[in-house]
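One protein chain is absent from this view; the other protein chains keep their places.
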Amino acid sequence: MDKNKKNGSYALRRTVVWGDCDPAGIIYTPRVFDYATETLEAFFRDVLGVNWADLNWKLHLGSPTVSAQCEFLKPMKPDLVIDVSVAVEKIGNSSVIFVMDGRDEAGAHYFRATYVTCFIARPDFKSTPIPDSFREKMIAYQGVGGGV
Amino acid sequence: MDKNKKNGSYALRRTVVWGDCDPAGIIYTPRVFDYATETLEAFFRDVLGVNWADLNWKLHLGSPTVSAQCEFLKPMKPDLVIDVSVAVEKIGNSSVIFVMDGRDEAGAHYFRATYVTCFIARPDFKSTPIPDSFREKMIAYQGVGGGV
Amino acid sequence: MDKNKKNGSYALRRTVVWGDCDPAGIIYTPRVFDYATETLEAFFRDVLGVNWADLNWKLHLGSPTVSAQCEFLKPMKPDLVIDVSVAVEKIGNSSVIFVMDGRDEAGAHYFRATYVTCFIARPDFKSTPIPDSFREKMIAYQGVGGGV
Partner (left out) sequence: MDKNKKNGSYALRRTVVWGDCDPAGIIYTPRVFDYATETLEAFFRDVLGVNWADLNWKLHLGSPTVSAQCEFLKPMKPDLVIDVSVAVEKIGNSSVIFVMDGRDEAGAHYFRATYVTCFIARPDFKSTPIPDSFREKMIAYQGVGGGV
């Protein structure tokens, strides 16, 4: 990842594993959401600077998913190496729309997942404004190419 | 399941297991798609009369997911018993829109997942018209309350 | 489940789902441990009378796995219906050996999983004697056929 690169966005590389695929030989639908969610978790850690353990237990916040959607553009098979990128599409008061795209090295587009994530405060789980430090980092990230 | 019941729809009951939930104590986002997909698999077997193994290896068809979406309406915790129902929202030429809702016995609504599923023919994976027998069963199912 | 039946043991029925199987068409190795663990969770709830949420947050205990082993006796394929039974093999001071067997209705034996589970006390996670009420229930369970 090169956060400072113009037109660059954060991405996590992974290989489609055998066990993520079903007897039809292609990825099992729910596993793509594992890919998207794990990439979003890494984005929080590497770009926003907070891992989900600290977000929950030190900051007493949470970021549950309000809605998750995925378009399956090309079937994925075992051994495929894909880069799952994160874009910050929209920053609201307490919610953010993230877009995770899966592409191979040649640029072929395999899936696009869109998550609406809401920040909540513990212990009552009510929605809370996005902390300023996260907001600033996301705006900066959009500025260096991390938007949609 | 009572396929013949007026205003009734097919549903699969399940208990949220400990391992489906994350350290925040609520269900991990991707696991809800496991619930939705497993229920759709059971619907194919129990209502359309074909399991996915036979669909693939005997009929040389497949039913990949084109898009999957889920709205998370209420957090789900371990031991929650939910009924995941299937509704046939729209029947196209080769694709179907299925809606899977998760509710507890009191009727509280936990999630709504919407899948666009496309019928394809093997080995070239091109889209193919929905077989008549499946179409008829889905129309009949809508007629007894299995629509949205 | 019929806890009172002589020579009977607790079992959880499940259907092997499409997504638990890999491109070779048989169950993916790690998924069998999901089956075993989920059955053990249900055994705690239904036979020992405590779900894992209460075990952790009300009793301030835990039951982590010290070791887990499985012998794969017959390949499992999608749509197979198996009953996963629980036997209490040995009750120690703070640990228990559980054996989970997967069999179909005809009695064919698909897997045998053996778990060593240790009771620990929160928050320091040190091993602690098995609570008397659990010990008594497990001894009674062995008495009605729930041993190995």
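Every chain is named by a letter (A, B and C) in the order it is written, and numbering of its residues begins at 1.
Here is the rule we go by: a contact is a pair of C-beta atoms (placed from the backbone, for glycine too) under 8 Å apart; a residue touches a chain by one contact, two chains touch by 3 or more.
Just so you know, these numbers come straight off a predicted model, no measurement behind them.
Screening C:N56, C:S94, C:S127 or C:Q142 for touch with the missing chain picks out C:N56.
Shown as candidates are C:G49, C:P64 or C:G92; the residue that touches the absent chain is C:P64. In the full complex, subunit B touches the omitted chain through residues 18-19, 21-25, 28-31, 78.
Although one chain is not displayed, its contacts with subunit C can still be listed: residues 23-24, 26, 28-31, 33-34, 36-37, 52-53, 56, 62, 64-72, 75, 115, 125.
Subunit A residues in contact with the hidden partner, per the touch definition given at the top, are 15, 17-19, 34, 37-38, 41-42, 45, 51-53, 77-79.
What we mean here is this: only the chains that are shown with their structure count from here on.
Relative to the whole-protein C-alpha centroid, the nearest chain centroid is that of B. Centre-to-centre separation of subunit A and subunit B, using mean CA positions: 25 Å. The distance from the centre of subunit B to the centre of subunit C, each centre being the mean of the chain's C-alpha atoms, comes to 28 Å. The distance from the centre of subunit A to the centre of subunit C, each centre being the mean of the chain's C-alpha atoms, comes to 35 Å.
Each of residues 18-19, 78 in subunit C touches at least two other chains.
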